[in-house]
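All protein chains of the complex are present and in place, except for one that has been dropped.
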Amino acid sequence: MTTSEVQVADFQLSPELLEFQQKVRSYAQQHLGGAAEYDAETKFPREPVEAAGKLGLLRTTVAKEYGGSAMGNLASCVMLEEINAACVSTGVTISVHNSLVNSLLGKWCNAEQKARWFPKLITGEWLGAYCLSEAYSGSDAAALRCTAEKQGDHYVMNGAKLWITTGSDAELFVIFARTAEDRVKGISAFVVEGSWDGVGVGKKERKLGLRGSPTTEIVLENVKVPADCLIDQEGNGFTIALDTLDGGRLGIASQGLGIARAAIDLIGEHLSNQKDKRGRPAASQPDQWQFADLASELDAYRFLTWRAATLRDRGIRCSTEAAMAKSCASRLSNRAARAAVSILGLVGAAGNNPAERLLRDARITEIYEGATDIQRLVIARGLLA
Amino acid sequence: MTTSEVQVADFQLSPELLEFQQKVRSYAQQHLGGAAEYDAETKFPREPVEAAGKLGLLRTTVAKEYGGSAMGNLASCVMLEEINAACVSTGVTISVHNSLVNSLLGKWCNAEQKARWFPKLITGEWLGAYCLSEAYSGSDAAALRCTAEKQGDHYVMNGAKLWITTGSDAELFVIFARTAEDRVKGISAFVVEGSWDGVGVGKKERKLGLRGSPTTEIVLENVKVPADCLIDQEGNGFTIALDTLDGGRLGIASQGLGIARAAIDLIGEHLSNQKDKRGRPAASQPDQWQFADLASELDAYRFLTWRAATLRDRGIRCSTEAAMAKSCASRLSNRAARAAVSILGLVGAAGNNPAERLLRDARITEIYEGATDIQRLVIARGLLA
Amino acid sequence: MHNLQLTEDQEMVVDTVRKLVVDAVTPKVQELDEHRSFAREWFDALSELGVYGLSISEEKGGAGMGLVPYVAALEVIGEQSASLSRLWIGQMQAALALEDAGGDLLDEVAAGAKLLTFVGPEHGFTFADGSLTGSATMVPAAAEADVLLVAAKEGDAVVLVTVEGAACSHTALRALGLNSAACGQLACEGVVATVVATGDAAEKAIDRAELAAWLGVAAASVGGGIGSIEASKKHAGERIAFGKPLLVQQAVQRKLVECGRAVEAARQLVWQAARLADLGQCAKQTAMQARIAAVDAMVLAADEAIQIHGGFGYTVEYHVERHYRDAKTFEVLDGGSDHLRDRLAAMQFT
Partner (left out) sequence: MHNLQLTEDQEMVVDTVRKLVVDAVTPKVQELDEHRSFAREWFDALSELGVYGLSISEEKGGAGMGLVPYVAALEVIGEQSASLSRLWIGQMQAALALEDAGGDLLDEVAAGAKLLTFVGPEHGFTFADGSLTGSATMVPAAAEADVLLVAAKEGDAVVLVTVEGAACSHTALRALGLNSAACGQLACEGVVATVVATGDAAEKAIDRAELAAWLGVAAASVGGGIGSIEASKKHAGERIAFGKPLLVQQAVQRKLVECGRAVEAARQLVWQAARLADLGQCAKQTAMQARIAAVDAMVLAADEAIQIHGGFGYTVEYHVERHYRDAKTFEVLDGGSDHLRDRLAAMQFT
């Protein structure tokens, strides 16, 4: 969807977006208190995701004619920052569902396909998963080996996808598979439903963080995929994947902002509590510097993120801008979380404080949906072109 | 002056500001080619400053009723980035004249005073200097010792001001002096004209950079200052100084952005020229990363700067936001200039390349109008209040 | 491997420790960490090697070999297990703190018959009328230690006391790292304690315990940094992306060069501090600098290792996420790096 309305005037969100932000903030306060538990017990945040569905938060990137709220990329960014500031596992689930799956289907599927899948996706009855990575293709996505062989009115799909967010809990999978040999033009995109024969959930990863969000292998054994589940046309898969990632990167940038904000808030709270014997503020100067630097960068990279989102909302290509946002915000989230542990000290590392969880959760933002060094090369290429 | 019009919509400058930016860019191309010469010969950039006056660039912060163009803080930021990207010595001269002196007079002087001084200031017939620092009061501005003793219809001023930008070439001095003992409430602000008896230019500093801009001591020996040269009222000097510095900091933030941009452009040019034997791009990956990171931060901190400027243009207090902008942009300018020398290598250090001059010029931005650590404490205090 | 120029005896200690690490630690390190299992068996295996008396003087029944082989051996252990390093460090703190006082407990510490943990002055325990009061979080082996050696305040004076581990209350923590060292919360409410040293003797004992911690954590962090670098080299040498091994990419090489440089610089500080201490010179500042630099280098190396591993690095099987957690946990122990910075400042500027 594209919009020509001004969403950010002189760096302030429009009244509609401010209202939406408040709504999401209330949702987070009501439903996302269990982040520590999802983490400790590697438990999927089902209740918060269902509540998000009921509140309409899973339809922000879907057009109104298919039941969506069509709020666009900027609204998604605003929402995802709020959610990730409270619970990163819920955040990534919604980010993948909205920013990758729903966005992709909305942009590249035909009307019949949209009518088929969106009713279940916008309510959260179905959750979506995005299956690009494989064991031998991470940053080098075009090296994928999963195959979809055309046999009459269907394709037979074989292979295995790795590091699939929501892998064990999703019902709809967007899968990139090879329909021809050409490294790039041999890749096509499909929708595969989890209930079909041959679709299996493989190994579940045990991870540093993001432990409430199941990351699994998806194994495809002779899966019969009807031809009308091909997205767009054969050979256009890589283009679709890259285009979608621009939006996905804004989702992860917003995740980074949310994590950074939560960590900075912990530091701020700690500093406010530092008092000398007479009750006067006594935060150490170097801690205050770090706090000031991190808080300044948070504002700055939020603007980078919002800039890219407004471009995308206007239908303008934003690969360079999205890469800037993701690269900067994801690195900030890690610096901020590490600083929180350093400054809170023993308390921050003790595991009954959110700081150490944020440190573990933050680390993934520099890796998935395009590692930092890839983002940097995208930026350099974009600017020097 | 305040405005309620939206100046930056979805992170894009308004058409008026874009046009103004183009105008300044042309000015820079035509008049600021001599930066290397002003530096090497420690020569005041008189021609560019005069040309700026003719083009109306010295009146941007002055209200229309006094002949100004009342373009406001954001326009000043846009202008100063362009000018500093070409010549930092010219940039600081105009920044002090516009962002400190003209801004201060416009906000705190009475109509008679404005009518007296602005006609000369807006054309550049007179240049302004801002005299706050002394040998024993830098970051601790309230420790100043210069005195102004009331004697009938005038004050007698004695003392010495240090590190005065444009000191030897200004005609109008805003001078902060002590009219009473109270550390803060004993400070008052005055306009002193350079032609008056007892106003002398002292030692001229030999500096690392900014060598085209004269930084001098201003010596005040029994200077008879008419009472109608008092700005606002007695004892309000420190408030005036702090308020003015918010605007001044935006000027220096923009200077930082301009320097950073120039350095990043040098790096980009160098990377574009790197080719392998077959003529294919061959810039080193780590150099590309640095370029990408610096360029991303440039965009991000420009938004921080513009945000603070739009707040100030709306009459909203922006100390925290201005400190964020100055702290981030000034540090970026130094990182970028150092990176340019590192990446350009021998060529960058050789002195016939702008890189080494940028490195020397950049260093002041973290020092004047509030050193970085002071900015950080302002930010921390602002956010934790 | 390194250029510490150890004597033959010292080299033998390091080789013996290395063999234990290869045979017993490496195969189980991931499993124990993931299940947060306390590494008592490794601690006991080190006892059998007799290392806990390594740096105690011969007249007090130790090997009198000084701190140089201690840092060399901890580097080897740290490459695999920060948790086991930390247990040895606690034991070494106790050994050095108790050395002057001597007695049965020192012998038991040196023999590894009892597992000790040191609770530093930063936790603010107080001692009065023969009993100890205070609480601390993130104490290694909090629940597992046989004896706690506590630096406490008695009025304004410093006193070093011991309490039985069983006499204190403990709470297990899901801590960030050092999962096999069982960091936990510890509380004593008027627990009967035995005075080991008071006055100058207590100050000196605490000084030595702190030095043992700084040097030990620094050496183990150097090892941890090496562990991350080696894991990265191995992975990047095998992993193919864009048609060639990752290790061929300048991107990856540059990261590893910088990590290696940071680790090597920290290592030189550790060695210098250990050498100074063994020569009887003041090693305090150098040891604190080493501790700060080495932990930072370990954090850097682990962070880059995760990045080089990509998605694999975020999973538990590739060890580097453990190094990352352990490095940040090392950082906050012993008062934390910023506290050390402030102490360095106090030594240098007042």
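Each chain carries a letter (A, B and C) given by its place in the written order, and its residues are counted from 1.
We adopt the following convention: a contact is a pair of C-beta atoms (placed from the backbone, for glycine too) under 8 Å apart; a residue touches a chain by one contact, two chains touch by 3 or more.
Note that the structure is predicted; figures quoted are calculated from it, not measured.
Among C:Leu49, C:Ala187, C:Ala201 or C:Leu247, only C:Leu247 touches the chain left out of the display. Summary of contacts with the chain left out: across B:Lys120, B:Lys185 or B:Lys207, the touching residue is B:Lys207. When the whole complex is considered, the residue among C:Glu11, C:Glu203, C:Asp278 or C:Asp342 that touches the unshown chain is C:Asp342.
Residues of chain A that touch the chain left out of the display are 284-286, 289.
Counting the whole complex, the residues of chain C in touch with the unshown chain are 3, 233, 247-248, 250, 253-254, 256-258, 260-261, 264-266, 268-269, 271-272, 276, 281, 286, 289, 292-293, 341-342, 344-345, 348-349.
Mapped onto chain B, the interface with the missing chain covers residues 40, 133, 136, 138-140, 143, 162-163, 205-210, 284, 286-287, 334, 338, 341-343, 345-352, 356, 359-360, 363-364, 366-368, 371-373.
In this text, only the chains that are shown with their structure count from here on.
One simple way to say how far apart two chains are is to compare their mean CA positions; for chain A and chain C this gives 38 Å. For the pair chain B and chain C, the distance between mean C-alpha positions equals 51 Å.
Across the assembly, chain A contributes residues 373 that each touch 2 or more other chains.
For chain C, the set of residues touching two or more other chains reads 251.
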